[in-house]
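Note that one protein chain of the assembly has been removed; the remaining protein chains are unaltered in position.
First chain written, first letter: the chains are A and B, and each begins at residue 1.
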Amino acid sequence: MEILKKCAESLITLRQKQPLIHHITNYVTVNDCANIVLAVGASPVMADDSKEVEDIVSLAQALVINMGTLNQRTVESMLKAGKRANELKIPVIFDPVGMGASSFRNETAKKIIAGVKLAVIRGNMSEIKLIAGQDVKIKGVDSLASEEDGTQVAQGLARKLKTVVAITGKTDIISDGTRTCYINNGHERLSHVTGTGCMATSLIGSFCGAVDDYYLASLSGVMAMGLAGELASESLSPAEGIGTFRIRLFDNISNLSQEMILKRGRVSYE
Amino acid sequence: MEILKKCAESLITLRQKQPLIHHITNYVTVNDCANIVLAVGASPVMADDSKEVEDIVSLAQALVINMGTLNQRTVESMLKAGKRANELKIPVIFDPVGMGASSFRNETAKKIIAGVKLAVIRGNMSEIKLIAGQDVKIKGVDSLASEEDGTQVAQGLARKLKTVVAITGKTDIISDGTRTCYINNGHERLSHVTGTGCMATSLIGSFCGAVDDYYLASLSGVMAMGLAGELASESLSPAEGIGTFRIRLFDNISNLSQEMILKRGRVSYE
Partner (left out) sequence: MEILKKCAESLITLRQKQPLIHHITNYVTVNDCANIVLAVGASPVMADDSKEVEDIVSLAQALVINMGTLNQRTVESMLKAGKRANELKIPVIFDPVGMGASSFRNETAKKIIAGVKLAVIRGNMSEIKLIAGQDVKIKGVDSLASEEDGTQVAQGLARKLKTVVAITGKTDIISDGTRTCYINNGHERLSHVTGTGCMATSLIGSFCGAVDDYYLASLSGVMAMGLAGELASESLSPAEGIGTFRIRLFDNISNLSQEMILKRGRVSYE
């Protein structure tokens, strides 16, 4: 399958280029994001003070903005770093964690979308629907939305913002407005570990720092996370649980190979 | 034993209800707290900005306030969220991490106790004694207090504040002022991993979000942590150490069953 070959090649490119990925992110999953970026072969730098984010992003090949544990101090940093990244043609990946959970998050997401040209937006179904202006009943940072009309939402938002939209869930949906695909890798256990969404975004950021086609980069990042999840789950013995599963995610990302992508990647089209 | 049956049932209730547990907590152990909440079957949301904590807590079934890495920015958030939780009859669980280590912590704890009705306070012996107004020699965030007079302290404080008090240590003491019990699960290794106290508090919060009897919820949460600790410790091979032990805590919480509680739970009364 042509697209799997391209994913596999993008992994090799990433490992050759070792792009530096600047994160302005939350303090819950920041260690996981740094380690997943290292595991896939890129290099992380986490920095969020408004006095330095423009310096830092200038050294980077991609910028990840993650809205978890949002605070007033870092909103300005997100906007400054995002604008500087735009000037330097560095791709910006946005993860609207907890969209809908508070007015503060909703307003911040609006500011970021209005002020920064985004290469990719990754979220779960409810977060993306809310970004697209639809009504969704939310529960904390978790989604209650159905997946049925996901394709329309992804395509519509991608066209409107001229960005790539990645909706992750049981079936992941990736669209740049023209091209749309579905990924059927992953495992339900991924939803029982904090940060797997954030890590998927950081993986997308890692691929965006290495390849110019952000649709392909998003597909590669989301698939990497899915493959790691299913391999980690298959490896568990009955006595093992969610702690060991989480550690094996990193094992499987660091051991991810072209062969694994070609053999187990499951991409489909409408 | 009747109480073990109730603990086992509360685990099932928790997993059915999947309560959302809002945390305002420290950046050292926040990832562990989120993952332990997920492992036991609840859902975590970490948010600490004063602009959003009232929105977030309104979505939650319990609020955990943890004083580790306390800072001036979040003290206001703790008070705002706590007061809103009180209005909404959402239980508030307080962990006075490092009580006694600085005037700032002592004063903040006083403000929280004065301004927020607490459902549960969990700490080690020295933290709870200091909350109760007794003199204790402290060493950083660790306890140097003896356990001898713990029962009196727990009962007295529980009555005074009309709350449940959980003192964790070699023997855990839980009291609501009327009922008092002792838990003899756990393992000494739990004191060699950061965050096991914080995680116990998050587990109590998870149970408080699912069952109305906060004394039972506290007992269930503390016992879950103890069982995970002893099972994790028993599973270690000689080459394994504190890193593997820590991961197995999560394994054993995610695999925790009614049977395990009934078989290994060790509760006693005076």
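Everything that follows uses one rule, which is that a contact is a pair of C-beta atoms (placed from the backbone, for glycine too) under 8 Å apart; a residue touches a chain by one contact, two chains touch by 3 or more.
Keep in mind the model is a prediction, meaning the values are calculated, not measured.
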Of B:105, B:129 or B:187, the residue in touch with the unshown chain: B:105
Among B:18, B:171, B:194 or B:258, the residue in touch with the chain that has been omitted: B:194
Candidate in contact with the missing chain, chosen from A:4, A:20 or A:116: A:20
Missing-partner contacts on chain B, residue numbers: 26-29, 31-32, 68-73, 98, 101-105, 138-142, 192-195, 239-244, 246-247
Chain A residues that touch the omitted chain in the full complex: 20, 22, 27, 30-31, 34-35, 38-39, 43-49, 51-52, 55-56, 59-60, 73, 235, 246-255
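We adopt the following convention: only the chains that are shown with their structure count from here on.
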Interchain centroid distance [CA atoms averaged], chain A/chain B, Å: 32
